[in-house]
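A selection of the complex's chains, in situ.
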Amino acid sequence: MRLPPRRIQPGHTVMIKMPSGECRSIKFDGVGTISLGKFGSFPAAELVGQLYGLRYDIAEKTLKVIAPPSIEDVEDTDATNELIRDSSSIQEVTYQEIEQLKSAGVLPEEIINKQIESHASFALKTEYSKDKYKKRKQAKFLKHFSTIEPTIHNVCDYWFKKDQSRIRDIRPDALSQMMTLANVHPGGRYLVADDVSGLLIACMLERLGGEGRVMNICDVESPPVYHIVSYMNFEPQMVDNVLVSLNWATADEMHEPILAATEPMDGQKSSDGQRIRMQKRKLAESALFETREELFRGNFDGILIASQYEPYSVTERLIPYLAGSGSIVIHSPYIQVLTEAQSKMRADPKYLAPSIAQPWLRQYQILPGRTHPMMNTSGSGGFLLSATRM
Amino acid sequence: MWSVAPTVASGDTVILWLGRDIIQALVVTPGKVFNGRYGAFPHDALVGVLYGSKVFSQKERGFLYVLRPTPELWTLALPHRTQILYLADIAFVTSMLAVRPGSTVIEAGTGSGSFSHSVARTVGSKGHLFSFDFHQDRVDKARIEFLRHGLHQRITLAHRNVCKDGFGLLDRADAVFLDLPAPWEAVPHVKLALRSDISARVCCFSPCIEQVMRTVAALNENAFSEIQTYESLLFPQETYSNPAPPPVSQITNALKESEIKREQRRLRQISNAQLRKRKRDEDADDQNLKRPRLQDPAPSDPGSSSSVPQPVPDADPDHRAPADLPDNPPKIVVSKTIPEVRGHTSYLTFAILLPSEFRPRSHDATTLDTNIEQSATKQEQSVQ
């Protein structure tokens, strides 16, 4: 098997990395113009069929694929910042002058060079400082953007940076660890409580590859739109036969769901519209009962939880349907919530070895002579509680 | 992979859980007996039990749990042939390399097979793993395990020094994972083995930063882009349901009561002494000698040469305040990271190889490439 290349298609949600380094997403329909604000705009059609993950220059309203930057070896020299007076690094090119140059059609690279030339102390700076200065200037002027390949890692990273609270602090490393701790694999059957806009479901769907079951138990009457799933741009077969949903009432064995009538009222004649509606209702009803039946038959391989509800109350509801030796994995932003659940599990022989761990991640800058961990970093990717069903 | 049946069958590989640190793998072989720390367990007694069951030993002295293997449990149960990759690293690498069902992955080296099992699980029956190791021993052992675990169709295993001889695969893999002492030597070969029609990915696992620096340089020279280096760890947490820390009023009151008791005792002693004095006048001094010491400073101790009362060496239970014994205190659940943790495993360096037309300027020697490409095409058939 050779996985098909991922290409941009109308209907996709496309994540874009802007020249400023910030990311945003567009609902891509392949027509009209896509505007990246001050960085310019281009016809949407230019992106149709393109591979994800390429870098583009917006040149005269069209796109040109450009190679990503490589690490330039900035040589270590003996120059130091010693002779630069802190107060004297005045920029000689004024804002007005830059705007004039821009409107006169001068290329961004040239403007940067002009600024560098006129920067009184530039020659006195170290090579490192020079490099830093150039990069800062480049980011301002170059209209380069990239599309981001919709891997689950990238989608999670996108949301973690954009709105950490919406995904309850699930950092990409934590999400990957959930998959491993829960032994998620193609063909597996999992119970999920996803209060993270579908991030957990999206990840499960990717890991199942169209085979197996993701049964999500939601807290609204009808299943919500799992917004983040749409960022994966899945083919329908990755989702259709895999994902089903119940809510906490319909997932209750003791509860008899009250359903709308699927037969016309006694003695009434029905219109064609009514008959079609009734037909659809019947299908929905039988699907619901099938899903309930499947839940109650049990023997699921794992339970994965990223939810606002008290974790032990959630696992207690779902554990009857988990196979022996199956995994339970719970993520929470707060260790306090997990320690409480853990202490209840410890008193309960159904749970083998409930354990809490904290995911930890550190990124590095690896540049010749300037290698160090990133100066700013994410403080927390939440905590994980895992246990095995006895 | 392993059995998916609800109950254990003869010939199954199972995991025996005897405790957090005592986890063993076992092939259920009727007639055999497993002798663990907690007693003897005939394999026959395991056949037919549900996975996840608690099984008692022959003499009911002890018990164990029978678990279904997972790549992670297998790793915990593994006799450590090489430094094993850790759960956090494997998970993060899988995610960063975008490994998914259907992916074709290359790893070098095979090592203990920890990463192999995990990736084989994730790529599923439609994916494939090419695994290389330069130790004949390790390859032999891994081959037996992969066969026993039903992974031989998902994993192609080869004894090969990939740094010297390349992978023998051309335009083939979605992702490559290198756990080698000198991964930079393998980078030109990785370039050939990766698919040219997608953004393909590589990860190098290196414990030392010097290896990372050389690897990053090699990746950069070989037209890889988006080079990123991470460390990923998991810190286990200890939790206790402890008595809540008592308010300081509790010990304050205890000390006050203790003061009163001490005074009462002193007054009692004095009146006793006076009684005795009448009888044995000359012994009175000895009788009183012990208590007053209580108030004497002990200037010889450098840590407590202060001017307030000093400790009693023979303090009776009443004298010491009962600070440690409050009645039925409320509980509080507290936690902290375990005292000693694995603080470093490796640096994980990732990079992307764009389809050839989109790659950045490359400094690599074309001659080298061509040579390898020719031999690689030949060698691919030998690996298949």
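Read from first to last, the chains carry the letters A and B; within each, the first residue is number 1.
Methods note: a residue touches a chain if its C-beta (ideal position, glycine included) is under 8 Å from a C-beta of that chain, and two chains touch if they have at least 3 such contacts.
Keep in mind that this is a model prediction, so the values were computed, not measured.
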Margin query: With each distinct chain shown just once, how many copies of each does the entire complex in this file contain?
Written below: A x2, B x2
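Keep this in mind: only the chains that are shown with their structure count from here on.
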Check: How many angstrom lie between the CA centroids of subunit A and subunit B, rounded to a whole number?
Finding: 27
Notebook entry, point to check: Okay, in this complex, where on subunit B does subunit A touch?
Noted result: 1, 6, 17, 20, 50-54, 65-68, 70-72, 87-88, 90-92, 94-96, 98, 100-104, 118, 121-122, 124-128, 174, 195, 197-199, 209, 212-213, 216-217, 220, 223, 225-237, 239, 241, 333-335, 337, 347, 349, 352, 354-355, 358-361
Notebook entry, point to check: In the complex formed with subunit B, which residues of subunit A make contact?
Noted result: 1-3, 5-6, 51-54, 65, 67-71, 149, 151-153, 172-173, 175-177, 179-181, 183, 185-187, 206-211, 299, 323-327, 335-336, 339-340, 342-343, 352-353, 355-364, 366, 368, 371, 383-384, 388-390
